[in-house]
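Every protein chain but one is kept in place in this view of the complex.
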Amino acid sequence: MTSLENLGLALLDGLVTGSVMALVALGLTIVFGIMNIANLTHGELYMLGAMTSWLLFQAALPFASALLLAPLLTAAVAVAINVLILQRFGHEPGQTILATFGLLLILQQTALGILGPAPRSVPAPLNPILEFSGFSYSGFNLLAGLACLLLALLVWVLVERSRLGLLLRAAQENRLMAESLAIDTGRVILIGFALSGGLAGLAGALTSPIRQIHFLMGLDALVVSFVVVVLGGVGRIGGTIAAGLALGLLESLTALLLAPTLARVLTLALALSYIIARRLGVARGVWRY
Amino acid sequence: MKNRPLLSARRVSKSFGGVQALVDASIEIMEGEILGVIGPNGAGKSTLAGVIVGSLRPDRGQIIFRDSDITKYSRRRRAELGIAHTHQIPRVFPSLTVRENMSLACSRGLGGGTEDGLHETAERLGLGGLLSLKASQLSHGQMRLLEIGMALLSSPRLLVMDEPTQGLAGGEVASLSSILRGLAGKLAVVLIDHRVDFVVSLSERVAVMNLGRFVAVGAARGRDVGLAIEEAYLRWA
Amino acid sequence: MRPRLSNLAPLVIPLLLAAAYPLLPEYPKALAARIMTLSIYSYGYAVCFHMIGVMSLGHAALFAAGMYGAGLYTIHVSPDPLMALAAGIASAVSLSLLLGGLAARVRGPYLMIATLLASQTIYLAALHFNEVTGGEQGLVLEREATLVGVFRPLMAEADARYFISLLTLSAAVAGVSLLSASRLGKLFLALRDDEEKLESLGYNTSLLKLTAFSVSGVLSGASGALQALLYSYVGAGYVGIFNSVEPVLWTLVGGPYVQVGPFLGCLLVNVLGDLARGLPRGHVLVVGVGLVAFSFATGRLGWVYRLLGVSRGREE
Partner (left out) sequence: MNRRYALSSLLKTGIVAGAAAGLGGVAGYFSSRLVAERSPPVKEAGVKPIRIGFQVHRTGIGAPYGFWYERVANAAVSYINRTGGIAGRPVELIAEDDETSPAKGAQVVERLVLAHNVDFILGALFSDVVLASGPRAGELKRPYFAVSEGTHVPFGLLNRWCFQPGITDVPGQVTAVAKWIFENLGRRVAMIFPDYAFGHDHRDALTRAAERYGARIVEKIPIPPGETSFTKYFTRIPRDIDVLYHVMVGDVLTFVRELGVFLGRDRPELFGFIDSIEAVPLSAPGLEYLEGTYFWEGFPRYADGYDTPYSRFYRESVGVDENGADKSDPSRVSAYSHMFGVWETLFVIKEVVEQSGYSEPRREDYELFVNSLEEMDWFNEGLWHPQGDKLFNGRLHQSFGHQFISTVRNGRLVVIHRTKIEDSLYEHANDYTKQPLF
């Protein structure tokens, strides 16, 4: 392969990886970025989405059913976590971290019980191999990437253009004020959790044919999501999408140049210097820790 | 000495988004004087305080302190030069006791420095009996007094007070007045408040602000100032 | 604001541990030694978390710097455990200046992620330069070159391990207690309460953060170095993200009282984990349930601290 073809492949693959990262991170943007609640189970919700897809495949149901049922299930789990636990101590940051980390372990071990320890996979509903000049690429990967990107953009428009985005922000920034304006903050936070959980589950189901399904897959997703959310500027949906894409491309392109592990080091170092150079967060005092 | 400007703001402008909070505002503060600043809500008073103490950077214009340009100085360097600040909503350290709060203000080093004036200041402010209380346990008015005490203990040359009477009861306002009177001549004070009578009674000169500009500056009981106040408040009433 | 002798009341913890020594069966003794070593890391974390209110997700890097510093010194320079301990602490402190520098420039969630990225970078570097670091597999230190080895003529390994960690823990407890009562400690609290206000009083808050991070580096590095020098093993398995999250959990469970909380939290979480390990299956699940339960209990444990005579750390 020529270096130009390599570059083409790296760009394509980077965009697909980036779109997936963006969609997974988007849910976290809503709960953590906008509402300031550090929900560490976010990656596990993604894993639950993928696991649901596998369970439905085992039950011989079509892939489309996973796209429908997985987000419903994960949204319900997210809402349950909020109602049963987080809401009871008013989303106090320290207690939230403890509780959601505990839940992370519980969900992970539950998945171990259901999936078993070995990786699982589901087939893609359609899988054309796309031939480009000099390299080939999986049609489903491209499709899933595009779907992730479109969904992310859709959510962006939905939240930014509707009253919902405003309400989500208001609910966090000043609960008292929001309540005096007759906004039911409890319900707004609930909607935020449902949306966030649903997005994570949808991303998990959508990518289940292109990633292996494993009980430990949530932790990586969580860490990557946090990084993407923060690089995009906490609470900015458009920023999250841009950061996801940028990170995906960056990882792909650095891998062309350097030994793989060094390439990852370089990606992390670049992300870090971006944060330092922008002096991010200096003017914001909302987050206590 | 008294006629030399301690600090001057020269044609300072500052806007937030599309809103012009300060427009080419210029003012001089003399050594040892109390300068009152009056104006309706949104006139630009707090922004003025911000650019003087360094929590806000002006878009244009200069801040001169004792003949040197401090426009680009950080808040900390200005504090070292002797510019102190009390906030509209009092800011003290709630985890520390009253004594510890005041002690931190006494000196900036880690060693501790002199705390000679600490007890005296505390007594003067009526905080003498509260020294070992946590600041978080104080009432709003006591917190206000504590913040003023901290500002005084940092031995400033210029004290910028942003709405010091806000949230104070009648009696507390009276004692605040007497404290400020006691300061006359010792340091310069920029007294920003919306209580016209309070400001006029304490200040030698009063500056009236409206829509980001100084509309009048003069003797506290002067005619110009009186008219300007009337106009500014009537328009916005 | 001068520290008084009464500020040393939290030393009751190491005293109790010393008194418990003859009563403990062998395994609890070994476990206690392990927890003491780790709780020094917990104190190191709490200096940043509770005293200046900075949440870092990169402290595993400080622990690792102490561990690799001590381990590599032993292997490549000289098998002198005390010098190795110093080398470990020194490398952790240098790294803590880097993290502290980050804290001076970046805040809030951005700082969490910046520190996370920094420690992940170090983790991957430790993997990549495996000829030096041993990569994920790690390196084994010659036992004779470790602290335990030095004390072997005098006492059994298990005893040496217990008392060396106890001694270091006592120093950490005393240090942190005196620090929190000192003027510097008050400045740390003031920094946590209101950074801008402190700056407007003329204090250099960046310098204060650097100071807090280096104190944290000393403690975290000492803990990491002890891990290497007491257990003869150095490896990248200690640098992963889990190892940065663990002290967050310990200090949260232990509560805001910086003199005793870090130890109690570390103790509670580890003892729960150890008891659950005795279950034939599902012990991670039990730890998860335990953490959820702790999340409800934290903040209601004030009486425990009052009982121990600790006056205050952080206001709730």
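In order of appearance the chains are A, B and C, and numbering begins at 1 in each one.
In this section, a contact is a pair of C-beta atoms (placed from the backbone, for glycine too) under 8 Å apart; a residue touches a chain by one contact, two chains touch by 3 or more.
Keep in mind that what you see is a predicted model, and the values were worked out from it rather than measured.
K.L.:
Which shown chains does the hidden chain touch?
P.N.:
In the entire complex, chains touched by the missing one are A, C.
K.L.:
Please identify which residue in C:Phe188, C:Tyr238 or C:Tyr257 touches the non-displayed chain.
P.N.:
C:Tyr238
K.L.:
For the chain left out of this view, which of A:Leu61, A:Leu112, A:Ala242 or A:Ile276 touches it?
P.N.:
Touching the chain that is not displayed is residue A:Leu112.
K.L.:
Considering the whole complex, which of C:Val132, C:Val150, C:Val271 or C:Val284 touches the chain not shown?
P.N.:
Checking the options C:Val132, C:Val150, C:Val271 or C:Val284, the one contacting the hidden chain is C:Val284.
K.L.:
Touching the hidden chain in the full complex, which residues of chain C are there? Just list them.
P.N.:
Contacting residues on chain C, toward the hidden partner: 26-27, 29-31, 34, 124, 127-128, 130, 134-141, 143, 148, 157, 231-233, 235-238, 274, 277-286, 289.
K.L.:
State which residues belonging to chain A touch the missing partner chain.
P.N.:
Within chain A, the residues that touch the unshown chain are 1, 6, 9-10, 13-14, 17, 58, 80, 83-84, 106, 109-110, 112-113, 116-124, 129, 135-138, 141, 209-212, 214-217, 220, 251-252, 255-256, 259-261, 264.
Here, only the chains that are shown with their structure count from here on.
K.L.:
Quick one: point me to the chain whose Cα centre is farthest from that of chain B.
P.N.:
Using the mean of the C-alpha atoms as each chain's centre, the farthest one from chain B is A.
K.L.:
Would you mind pulling out the distance in Å between where the CA atoms of chain B average out and where those of chain C do?
P.N.:
Roughly 44 Å separates the two chain centres.
K.L.:
With centres defined as the mean C-alpha position, give me the chain A-chain C separation in Å.
P.N.:
31
K.L.:
Go ahead and note the Å separation of the Cα centroids belonging to chain A and chain B.
P.N.:
Between these chains, centre-to-centre, one finds 48 Å.
K.L.:
When you check chain B against every other chain, which residues touch at least two of them?
P.N.:
Not one residue in chain B touches at least two other chains.
K.L.:
Which positions of chain C touch chain A when the two form their complex?
P.N.:
Result: residues 49, 53-55, 102, 105-114, 116-118, 120-121, 124-125, 127-128, 241, 245, 248-249, 252-253, 282, 284-285, 287-296, 298-299 of chain C touch chain A.
K.L.:
State the interface residues of chain B toward chain C in the complex, per the touch definition above.
P.N.:
Touch residues, chain B against chain C: 53-55, 74-76, 79-80, 84-85, 87, 91-96, 100-101, 103-105, 108, 110-112, 134, 136, 150, 154.
K.L.:
Quick check: in the complex, which residue numbers of chain C touch chain B?
P.N.:
It is residues 1, 183-184, 186-187, 189-190, 192-194, 196-205, 312, 314-315 of chain C that touch chain B.
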